[in-house]
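What you see is the complex with one protein chain gone and the rest in place.
Letters A, B and C mark the chains in the order given here, with residues in each chain numbered from 1 onward.
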């Protein structure tokens, strides 16, 4: 999918009468942050419970896992691919880490090394979906769906009927101990956003992922072999999911096969709300981080103002659609292609 | 063979060896021999023109030169050294680079990144971008061609001409890979540029000659002769000769390309036949305004071809699209044959007998993977249906009829249109509006873009015939010459307004210079 | 009109052989995949290949076939419909709620309602120019919410079974009626497409929306229609589920989303649009059904079952996808 349709090109040529080459962030990126501020303001006005400091901490803590998952998925979306493998990879890494650190199932006590292995397991599974994409030429929608099932299977195998409970102080501490009022996990999420942003801005991998979403064929014509970068992006996404699985295990104190349930679509929704569109070549980590906050604030706020839990999903769905509509309507053109 | 190209230089003297030499290059595709023993020499510090019709093997040859196509037989020598070019990177390492016909820039990266893409060198260390170095590298490239583009601007925010400059700056990066002067291939660099931009480009090409060899490919023979030192001609996958540009005339080149004498002035041939009687106005546009144009007035009579000329940004493309309902309007009245034309969408326009041939044939004009028959009957369902039901027999008869009438060369009507050559594709697109026999107004946005001389002639002839049958046409021509040759009247647009109207009856045509004066 | 004089004897790159054996083979790949899978299951458990067992599998597959068939239309137009499963769940609730009042008309009413809901999504997609992925992702959560609220988050028993009894019959004593209905949907929709300009419009929209629009194809109407049919199919699938489960529940079909999308892709329909067909989705749905029920029944442990499922759907897509018709693999 090429982003700039010929009609686009024409449009730009027209604007070029007043040449205004753009360097950085454009105005259209301002929507999601503004929406975040507005939504936050509305909830703060409506609910006294919402505007407490402890609730803000709670929101940030609650956003931690989704943030890490979204960091991974953002790179995949930037390439114009899609990734549904988060539930499987998170499940596998959650069980793996629970079995590798001090636990009630075996005598392992690898501590941090266990965490690293679990993240590597995630990266390995992500790598598999990337490889299937570039070697078998199967769309990422299916390879990642398949890998998700494989991950769940691997997780169930390791689970073997007995829940592994974590007794590792370090891992448990991540969710419990706080620094500046926020759980360590939340700081890990911050670190992931920072790392993600650095990768996106300063690494060849990140820039190429962005370029692949923009015009994949051009990279090939410029002598760049695209396939390794695609595999690398899926691998990196897998590593992020692996880390997210570890974080869930830390929060729950136990390895659960279902650790990643539902994170695939919530992460995509968060990224899209933040402005990382599915066509690729747009958005980025910071956009997605804003999207995650927006979604989390919504979830929390709706509970705080007492919206029935049944309606919460629906309200979120509406807001996702509305957010995207608000973003695209100003740029609407006739004869525009919307997939 | 009219040349001595097949002479093998022996012994090899690297110092005087040509920059690039091709010997007996052969490439088969299933069912067709794209290259049938091509020989070519590119000397140092020269601009070599490459001419040939579509299907003559130009693009295959160019692809072979940059490693995108692996030839079945033949040799490629670079500066006296036989090479194997397995990939575009190989070619770049040997100092051969190409500016592709369709711009090959990543729209969402900065100009600097595009310039160094794939050969970042010191701009990227261990996979980490060093933006300052990167910008400096890009700046160096831009300085070479004297461009003042901000290297850190996003590419999609640049003008088309600027992007072409970025493209050239990018190709010049191959200098960094080799100590020798590079060979730069420009494939149809002018096909979407306006005349002023073309001038800038030519200046750059002449400048390139100072330190590089250039292979210049264009369908516009006058351009080729203008900028090149020498022109080599391909026909049917073979080299059929070469001429020094200074001595050659377009007619001679054309003859070599098609193998027989063709008319240099293919615009007028058919025009002479047309009945030149006054007709009633068919399209009346008053005060049409939209995003990029204001207060446009336009009259087109039945059987008349009105050309609109203007530089990029004049808004002429948008006027054209607006008349087809594909671009929103804010004000204005459009009347077609006395009835108000509904501009709300393309469906309404089609129903009213308006047809549109988009400039971007591949993405907007046709549905590539679908068959010739389906592409031809996509618009006018009545032509193939009884009630809501498609009658395959009826469709087949209709489509076969038009394939024959327009001499569309296709294995059969079920062939995917993307497998046809450009000219035949365009004929199918035109036929789409003709099958129902109810077209009253045709809007032609660069109908001959990317077509070779022969195909162009056929399209011109077809348009003339349609005009004689009373179809009104608005033409956005590929070149001023085309506009002058084809049009009965020419409207000049500038900055979104229709500024002047110039009559261009047969026998009293304005010159390009007259128009350029009005355009600026 | 006269024939143009100038003829150029240029080599035509277009002249290539007609559909060769290879291409024919690719178009039958979904069926081949189905047969191979069936053979593999039979090898694993010879008792699997019995009439009863195949009948049960056919009956089981019916709702999935219908869901996939509807969504295939949207995919052919280049979009995607993620709301089918949630809409189907909502429809089971509608059915259970309306049955006491509407009686025999309930089926029609439910299908009409879901068709209307599908149309609304289509209109939102077309008018607001929001990507279908987002519209239907939003729709998915909105429909789930509505279903939860109107059903009070619980299943609703369907006591009067007369309205759905016909779906539990067997045609000719062997073929489950639900499967016959599913087949009919596939056949009727396919025939309508083939016999009218709809097919070329849909394909043109899927392959190249802007070209289709500039050729005057009614792109917007076609897309809305695709979403409408997809919605109607979700309603029909819901009736099938109710006939099987004797109840409506706000989450009943939720887990059918990914299998339905998998069925479409396993059938070889390009997720990017244009290329594909309903019969491919039929074959794909049967493959997915066999995987869902067949693997555990022949005794594959649940952990390995998931791994196999993942591996097999990827392999199946690798087999069935006609790459000559799909330009970019994202």
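Methods note: a residue touches a chain if its C-beta (ideal position, glycine included) is under 8 Å from a C-beta of that chain, and two chains touch if they have at least 3 such contacts.
Everything below uses one rule, namely that contacts and distances are computed from a predicted model.
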Protein name, per the UniProt record, of whichever chain is missing from view ("Sugar ABC transporter substrate-binding protein", "NADH-quinone oxidoreductase subunit K", "Heme exporter protein D" or "Sarcosine oxidase subunit delta"): "Sugar ABC transporter substrate-binding protein"
Touch criterion as defined above, residue of A:148, A:200 or A:300 at the omitted chain: A:300
Positions on chain C contacted by the hidden chain, ascending: 19, 24, 27, 47-48, 50-53, 55-57, 59-60, 63, 153-157, 166, 169-177, 180, 183-184, 187, 190-191, 194, 241, 244-247, 249, 251-253, 255-256, 289, 292-294, 296-297, 299, 301-303
Absent chain, residues of chain A that touch it: 49, 52, 54-55, 58, 61-62, 104, 155-156, 159-163, 165, 172, 175-176, 183, 248, 251-254, 256-259, 261, 300, 303-304, 309
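Going forward, only the chains that are shown with their structure count from here on.
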Interchain centroid distance [CA atoms averaged], chain A/chain C, Å: 28
Contacts with 2+ other chains: residues of chain A: 5-7, 335
Two or more partner chains touched - positions in chain B: 326, 346, 358, 363-364
Touching residues on chain C, where the partner in the complex is chain B: 1-18, 194-197, 200-201, 203-204, 207-208, 210-218, 274-275, 325
Sites on chain A touched by chain B in the complex: 3-10, 12-14, 16-17, 19-23, 201-205, 207, 210-211, 213-215, 217-224, 281-282, 334-335
Contacting residues of chain B [partner chain C, same complex]: 29-34, 53-57, 236-237, 258-259, 262, 266, 324, 326, 346-347, 349-351, 356, 358, 363-370, 374-375, 377-379, 381, 384-385, 388-390, 405-407, 409-411, 415, 419-421, 424, 432, 452, 454-455, 457-458, 461-462, 465, 469
